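A protein chain is absent from this complex, but the other protein chains hold their places.
The block that comes next holds chain A.
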Amino acid sequence: MDDILKPKLLRLLLREYVPDERHPFRNSLELLFVVSSIKTHKLLSEWAPKSTNKNLIDEWKSAVDSWVNRVFTIASSNMPDKCWAGICLLGLTCQECSPERFLASYSDWFSKLLSLIQTPADSHFVKAASCASISDLLIRLSGFPNTKKDGTSQATKLIQPVLKLLDEDSSDGFSQEALCLLCTIMNCFPHSVHRNHGNIEAAILLKIMSGKCSASILKKLGNALCLLPKSKGDEDSWSLLMQKILLSINNQLNDAFQGLEEEARSNETMRILLPPGKEAPQPLGGQERSQETSDFAMRRAEQLLVSRISTLMYCCCTMLTDSYPVQVTVPVRAVVSLVGRVLMVDGSLSQASYPSMTAMKQELICSELPILQLHSLEMLSAIIKGLRSQLSPHVAEIIQLLAKYFGRCRLPMLREKAYAILKVLLSSMGVGVAIHLSQDVVTNAFIDLESFGDERKGTSFGVHANASRETLTHSRRRKRKQASMTESLQDQLDRDNLEVAIPQNPAELSVKVAALEALEALLTVGGSLRSESWRANVDHLLITVATNACKGGWAKEERSIFLCDEPIPIWADFQLASLRALLASLLSPGRVRPPYLSLGLELFRRGMQETGSRLSEYCRHALLALEVLIHPRALSLVDFSTANDNYEDLSRKVPENVTFQIRTLGKGIVEHESDDELYKNWLGSDDEMEEVPDTERNTNYTAEPSAAARSLSPVNLPNKSELRVSSSGANEKIAVDRDDVMVELQETNSTGGDKLGEHVPNTAAGDYPGGHTSRVVSNSDALDPMDTKMAPVPNDTAMISDAVITAGRDENAKKNVSGTKDGGFNTIIEKISATLVSNFKKSEGLTGESDNESLDSIPDIIEGDPDSD
């Protein structure tokens, strides 16, 4: 909007919508219109670009002047409705007006508002509006750098009136605003509350204990209590308040759990809270007050107790997670032990029943128990979040507690929370904890996700180990007998989908979401370390759950076009969680190629088509992440083709080598322990001839997984030497006879290597047709037993070579090493290269035919390979 219009609009608003002294106040809704116009167009800002002419500025100024006058006038009106409207608009003016105007007139406004708070007779509308406006005024004031002192002195005047307001207001009334004001004072001008520390604490506690406040007010009260130590900002006041809160919680728990737990438990907690010999601090809220409130407690129903404890626990959580200016001492064990105390109560009476314990009381407490447990779980998660790595010494205790609790906890809400804690623990404590926590997570997740497993067969997904695998094989066998179906897993899953009833209860679903998230965290953090016992089962579970979830969901979403208000969100959450967990299961490094990779890819591909949803966004991300699994790569950070070093001679001659290299996937995404071929490849891949001339591009593409061939595979040292003895003497020698080999290697480098390097590029130019692979094989057989190892290589490398040319220098290197075995390496290399030259020439023009030949010839060679035992 043009700036010129702004003063005009402001005058219009003033004339038409803002009440004035004479006319009655018609419609309060009109005020909202005024507020929104002012906020949208910044009508009170009086800010215009410098170039604007002076008339406009003056006009605007006078318009705002009359706005302020009018607002101030109606705020002083004795008609309560006009008065509160005026007060609210004054609050808005504090927010919106120009800084100069604010600084010039805030003290007038402040005294006006203060007088309104102090007048006892005013209606609660007026008081609420005044509190809110003063709070805004103070917030604006605290934004200016030079007003701290004045602000503090002004704020000090407010404390008593505000406390009085809190004290006298019995209902919720305006306590919300009064509390906001109190919090603002403590936040913005902490020095002003120093002298009234105790009073404020007492006033807040009285409100909490009164049991007349709504949940939102209780939360506000909790926040206010937590702000108190911040106003001093030292370690002692934080620790003191924390200790008081914990003691108070403990005392209340004593009342609540009398007869529901053994007495030793409360004594033990007390001992940890207050080590013997230490003096107890003043009770929370001061001496007399607490006496009074505990009498009060006896009279009121048990629910009150619970709401009080919950509020105090909320305080505790807030203090643990909010920032605090200095380092403080956190009573970790006390918190954990309090949490444990609540979690271990299950509602049954202990042996020594108290005569005073009525059935009524037991029932009441038990009905409130879930709330209490939820809040204590919240406390647990707060302490994990607050302390992070500092919690390490106590993690063992927490995990024990959680494991025990999981065993007995049935309510969805509580299980959900417990899973959330497991998740936080896993991700904050890392691998070290994941190793030991995995069994608990897996066991419980299986229980909760069971209904998504093989329900149709009536067997559970077996917590322990092989159950699911057994069912899987079992069903396959059965199908095979029937011979009525194809045996792919896909089909089996399809069948599952049709028959599994999907639970629709949102609470149950959210437990499943939480369980999936915990599994996801477990797989992310510790998916490959000591995971043999559970990994296969979890992978299977996750693909099943994801498949089922997505099938059902997409059908549902189609229907949702007609029924708009279906509970889709929760279902979409579940789908998303299942896909997230699935991606973690596919990506988390394992010992074998992810068994459900293709199914997963298909799911993500389908999910991606649900354009515009969170789900499709995630699927797109998943496909990107999985691409690395399909085309493993380890790209060099350093561009070796430009590196100027003597060992790079060859790589410069074969530049493709560096530009795009699909080779070692260093982290061994796909590998198998028993696969000697892979193991050999990692350990001594240089023994293999890896040179792949252009001509072999289209040769065999079918053999073993290429990525596997390159990955880091585990090595068993004793084995290694045995293997090496038979296969490549060179490696063995290196270990035993280092110095000799070194000399030899150097020789090799200077002679044979160079020669070969010159040969290789030439070979590519040839154009002889013919089956090169077999020729190579037969030739090398003739040359030396060592060279049989050359044969498998085309097999390996062919797959890679489709996209890429691998290093020519690898071949070189390999030959050098083999050359060390016998002295006459020079001649051998010459022979080999001669053979290669001829072969390459032959095969250049003929790629299609060579497929068969290599397929035929290679198996023979592999059998003859001494490494394959």
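As a working rule, contacts are C-beta pairs under 8 Å (C-beta built on N, C-alpha and C of every residue); 3 or more make two chains touch, one makes a residue touch a chain; residues count from 1.
Here is the rule we use: contacts and distances are computed from a predicted model.
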Name per UniProt, for the chain absent here [options: "ROOT INITIATION DEFECTIVE 3", "RNI-like protein", "Glucosidase 2 subunit beta" or "Glutamate--cysteine ligase"]: "ROOT INITIATION DEFECTIVE 3"
Identified contact with the non-displayed chain, of A:Leu12, A:Met360 or A:Val431: A:Val431
Absent-chain contact - pick from A:Leu44, A:Ala128, A:Leu205 or A:Cys315: A:Ala128
Contact residue for the chain not shown (choose from A:Leu14, A:Leu240 or A:Leu387): A:Leu387
Of A:Leu10, A:Leu44 or A:Leu92, the residue in touch with the unshown chain: A:Leu92
